[in-house]
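Removed: one protein chain of the complex. Kept in place: all other protein chains.
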Amino acid sequence: MKPAAFSYVKPATLGEALGLLSKHSGDAQILAGGQSLVPTLNMRLSAPDLLVDINGLDELSGVKLEGNHIRIGALTRHVDIENSSVIAEHCPLIALAMPHIAHPAIRNRGTFGGSIALADPAAELPACICALEAKIEVVGKGGERKIAAKDFFKNLFDTDLKDGEIVTAVEVPVVTPKTKLAFDELSRRHGDYAMAGLAVTAKMDDKKIENINICFFAISATPVLAEGAAKILNNGIMNDGSLKKAIEQLESDLDPLPDLYASSALKMHYAKELLKRNLGNWIS
Amino acid sequence: MSKLVQVTTSVNGENVSRGVEPRTNLVDFVRYDLELTGSHVGCEHGVCGACTIRLNGNIVRGCLVLAVQADGGTVETIEGLSESGKISDLQDSFLSRNAGQCGSCTPGMLLTADALLEENKKPTRTEIREYISGNYCRCTGYEAIVDAIETTSKKRQGEG
Partner (left out) sequence: MAGSNGLSIHDRPNSYIGRSVPRPNLSRLLKGRGSYADDVKLPRMLHVAFLRSSLAHAEIIKIETDKASAASGVVAVFTGKELAEVCSPWVGVVTHLEGMRSPPQDVLAVDRVRWQGEPVVAVVAQARALAEDAIELIEVKYKELPLAVNMKTALDADAEVIHKDYENNLCWERNVNVGDVKSAFAEADVVIEEEFQFGRHTGVTLESRSIVADYDPGEEMLTLYQSTQAPHMMQALFAKHLQLEEHKIRIICRDVGGAFGLKAHAYGDEFATVAISKILGRPVKFVADRMESFLADIHARDHVVKGKIGVSKAGKILAIEIDDLTGIGPYSVYPRSSGMEVNQICNLTGGPYKFENYKARGRVVFLNKPPMCQYRAVGHPIAITVTEGLVEMAASAIDMESMEMRKLNMVADDDYPNKTVSGIPVENLSHQASTDKLMEMVNYDEIRDEQKKLRQEGIFRGVGFAALIEVTNPGPAFYGVGGAPISAQDGCSVKLDAKGNLIVGTSITEQGQGAESVISQVVATAVGITPDKIKVISGDTENTPYGGGTWASRGTGIGGEAAAKAGKVIRDSILDVAGILLQNEPSTLDIQNNQVVNKSDGAERMSVAEIGRVVYYRGDTLPKDFQAEMMAVQHYFPKSYPFAFTNSVHCSHLEVDVNTGFIKLLKHWAVEDCGTVINPQNVDDQVRGGVVQGIGGALYEECIYNDQGQLLNGNLADYLVPMSAELPDIVVGHVESKTFESDLGAKGAGEAGTAGAPGAIMNALNDALMPFDVRLTRQPFTPQKVLEAIGKI
């Protein structure tokens, strides 16, 4: 299908972009990578009057090490993150996730910020940044604010972004020598949206687990942190017993939503399986 | 019909300037406005890869990029890559291995294979299969295509 007609503008500055979004509130949509927006336009699921193309806002692009965190510009393309040595060294969880995102032609255009702002329940990056305790930087007419990742994803395709706001960057803490991570997803075909996925970060100090974040994606409407399971594993040395308990705890932590190919029971089973497979080798 | 936007871009080395509707995607622009019909349309939702085209040096889905976004940039299609001879060894391998049947996926496959071999000079068969896993082929069952890409990479490495 062809999209419904829309007007197009490519602002030269962030200020201009914000002004346009404010002026056309409700009728305008941001065009960044377009890899999720354009299909919805092509299917006429979405019909904005105006597209605001922010691809010219170079200041929103780039990966920078800033002390104990990395600042990932929202407009940074997936391919650039995939190839970034800074990410590989300081944020390996995201590096692990990147090859799972669709296919090369999509990654050449899709952006980090776009994935965060869209908040597809099956997307990898929202779950990664929740597990990483990242902060999302957002700019609007009212100024700039920072939102903790876990507070950003509210409901199905629904984030804390207010009308007229743009995600400008995500701040991700860097790894330390004590960081342990896991990333995994189950999908039927390479590059498909996941049927279930897992992103885990923790600090392991002399085998003792601290500050573990267990985040699932493609299970619910938003990425979901398994807080009960994390509590069981925190401040202890993982063994078969504690892992088993944590896996059982998922029955309370998670309330999976079924989709076309997976019942809630299957989703729950996959969540448990992912936790078992990926944390199983943390047991010494 | 909304106001036309002027797009000036280099397509296969030739400068073109056209007024397009913002909603026109890049592959439709190339096919209908420029009459370069070698790039194909298979789904219009970015999944099948038939519209794979190069924008500013990288492969993209032509159905997911607006023509206006090519303004000031460069576009390369199968026609351009053929005429320049850049992929002639890939095309030769595809021809001798029968790696194309109906030809619908073929331009997209060649663009993707070309990008793969730029990134990875000696891909394993598994790596080849993963890289082209975003290009749908209904005819070949993919094996001939994997064979042809593997043969090309080996020849480029001087492995006969």
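As written, the chain order gives the labels A and B, with residue 1 at the start of each chain.
In this text, a residue touches a chain if its C-beta (ideal position, glycine included) is under 8 Å from a C-beta of that chain, and two chains touch if they have at least 3 such contacts.
The shown structure was predicted, so the numbers you read here are calculated from the model rather than taken from an experiment.
In the whole complex the chain that is left out makes contact with A, B. Considering B:Val5, B:Leu26, B:Ile78 or B:Ala115, the position touching the chain not shown turns out to be B:Ile78 (whole complex). The chain not shown here touches chain B at positions 1, 21, 23, 31-32, 35-45, 47-48, 50, 77-79, 82, 91, 94-98, 100-107, 110, 125-126, 128-130, 132-146. Along chain A, the points of touch with the absent chain fall at residues 1-5, 43-44, 186, 188-193, 195, 260-263, 265-266, 268-270, 273, 277.
Keep this in mind: only the chains that are shown with their structure count from here on.
Across the complex, chain B meets chain A through its residues 1-3, 5, 21-23, 25, 28, 44-46, 49, 52, 58-61, 63-66, 68-69, 112, 115-116, 129-131, 133-134. Against chain B, in their complex, chain A makes its touches with residues 1-8, 10, 31, 34-35, 38-39, 41-43, 51, 53, 55, 79, 102-106, 108-109, 189-191.
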